[in-house]
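Our next item is subunit A:
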Amino acid sequence: MILIQIAMLLGFALILLGLYGALTNRDIIRMIVSFTIADTGVNVVLVSVGYLTGREAPILDTIPVADAAARITDPVPQALVLTAIVIGLGVTALMLAYAYRLFRARGSLDISDYTELKW
Partner candidate 1 sequence: MVSPLLILAAGLGAAFLLGLLRQTSERAAFYVTIAALGFMGFIALSWTVGLALGDALPVMITTAGTAPPFAINLFMGGMEAALISVVTLTGLLSAFYMRKDLLRLGRRVMAVLLVLIMALSGLIMTRDLFNLFVFIELIVIASAGLILLSRDTRALGAGFKYLVVSQVISILLLVGVIFTYHANGSLNIDDIPARPMVFTGASLAIFLVLIALVLELKPFPANGWALDIYESAHPGFSAIFSAASGTAAAFAAFKLFDVAGPAWLPLATGIGIVTFVGANLLALAQSHDRRLLGYSSVGQIGLVLMVIGQADILGATLPYVAGGILISHAVAKSGLFWLSGLVKGRELSDWAALRDNPVLIVAFATFIAMLTGLPPFPAFYAKWALVHALMANGAFALTAAFLIAALIEAAVLFRWFGMAIKRESRRAVVVNLTYEAVVLLAMGTSFVLSWIWGAASGQENLITLVPLLFALLFLPLDIFPAKAKNLLAIAGLVVWFALSFHGLDPIRLVFLIIMVLGGALLLLASFHAEGRRMGFYTPAMLMFAGMALLITSETSFQFFAAWEFLTVGSYFLILRGHDSEPHALSYIVFSLGGAFALLAGFALASGGKFTFFVSELSEIAPQVAPYVFVLLAIGFLTKTAVMGLHIWLPGAHAEAETDVSPMVSGILLKAGLFGLFILLLEMGHQTLYGIDLTVVLVWLGALSAFVGAVLAAFQEDAKRLLAYSSISQMGYAVFGLALMNHLGWLLALMFAINHFVYKSMLFLAVGGVKERTHTKLMYKMGGLITLMPYTFVSVLVGIIAMSGVPPLSGFGGRWIFYNAIMSTDLRLPMILVFMSGPVGFLYLFRLIHSIFLGQPKDELRMVKEAPFWIVAPQMLFVAFLIAFAALPGMILRRVDGYIGQIFGDQPLTWSGRIVDSQFGTWNPVAIWGVIAVVFITILLLLIWMNHNAQRVKQFNIVFSAERPFKPQTTHFAWNFFAPYRKAMGFLEAPIATGFWTGVSNALHGTAEFTRKFYTGNGQTYAVQLLLFVVAVYLIVLGSMGGAS
Partner candidate 2 sequence: MKDVDDKFRKDTEKQVPLREELKPRKVTTPDGQEIDIDPLRDYFCDAKPKVHPKAYSKIVEDFYNWARSNSLWILGFGTGCGAIEMRPLMTPRFDAYRYGIQWRPTPRQANLLVISGYLSVKTLKRAIRAYEQMPSPKYVMGLGSCTINGGMYWDSYNTIKRLDDYLPVDMYVAGCMPRPEALLHGFMELKRVIREGKGEGANTYAENFDQYKVNQKAVIKDWDMPDYNW
Partner candidate 3 sequence: MSSFPNFAWGQVPLALLTLFIVINYGMIMTALVRKIGARVGGRYGIPIWQNYIDLLKNIALRSKISHGVMYYLAPVFRLTGGVGLLLFVPTIYGSDWHQNFSYAGDLILALYFVFFGTLGMALGAGESGHPHSAIGVSRGLSQVTMAELPLALGVYAISLQYQTLDITQIVAAQQGSIFNWTLFTNPLATIAAMFAFVGTMMRSPFDVVIAPQEIPIGPPTEYHSSYLALMQTNRVLFPVAKTVIYMNLFFGGATNWAEFAIKVFVLYMLTAVIGVVHPRFRVEQSIRFFLKWGLPVGVLAILTV
Partner candidate 4 sequence: MRELLYRLKDRYHLGTPTFQRDDLTFVTVKRDELRAILTELRDVEGFTHLTFLTAVDWIEEGLFQLTYMINNREANQSLGLRVMLTREDEPGATTGDTIHDLWPTAATYQRELNEMFGINFPGSPRVDEEFILEGWTDLPPYRRDFDTLAYSQQTYRERPGRGRSDPKAHMQETLYPDYPKPREAAHAHKEEAK
């Protein structure tokens, strides 16, 4: 149980850390990195929610199917994590692409330089 809680706390800490980083750094690249950290934190939380102490990863190659229900952890969060990682990757890639285009367009990577749209 402790393990789960530690993992979860770690996950939330990462989320907060990431958000803090994303919201305090003006540099776009640093923001993106911070968001990846926060994403990771979310993933850790996801996994830790699905984790059952003493069970194994839900990989049916090593575990007989019949035992699966008793031996593996909840597979759904794991699946979710996989999807989330993929999506996170996509978003991160898109953000980087944006960062690239922004830099090309304006020569700056400071988020506070892109405030001409306002009010």
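Definition applied: a contact is a pair of C-beta atoms (placed from the backbone, for glycine too) under 8 Å apart; a residue touches a chain by one contact, two chains touch by 3 or more; residues count from 1.
As a selection rule, all candidates are chains of the complex that A comes from, given by their letters.
In this text, all values refer to a predicted model and were calculated from it rather than measured experimentally.
**Q** So subunit A is shown by itself and the numbered options are 1, 2, 3 or 4; which of them touches it within this complex?
**A** Of all the numbered candidates, the touching one is 1.
**Q** Going by the contact rule set out above, which residues of subunit A touch candidate 1 in the complex?
**A** 15, 19, 22-24, 26, 28, 31, 35, 38-39, 42, 45-46, 49-50, 76-77, 80, 83-84, 87, 90-91, 94-95, 98-99, 101-102, 105-106, 111-112, 114-119
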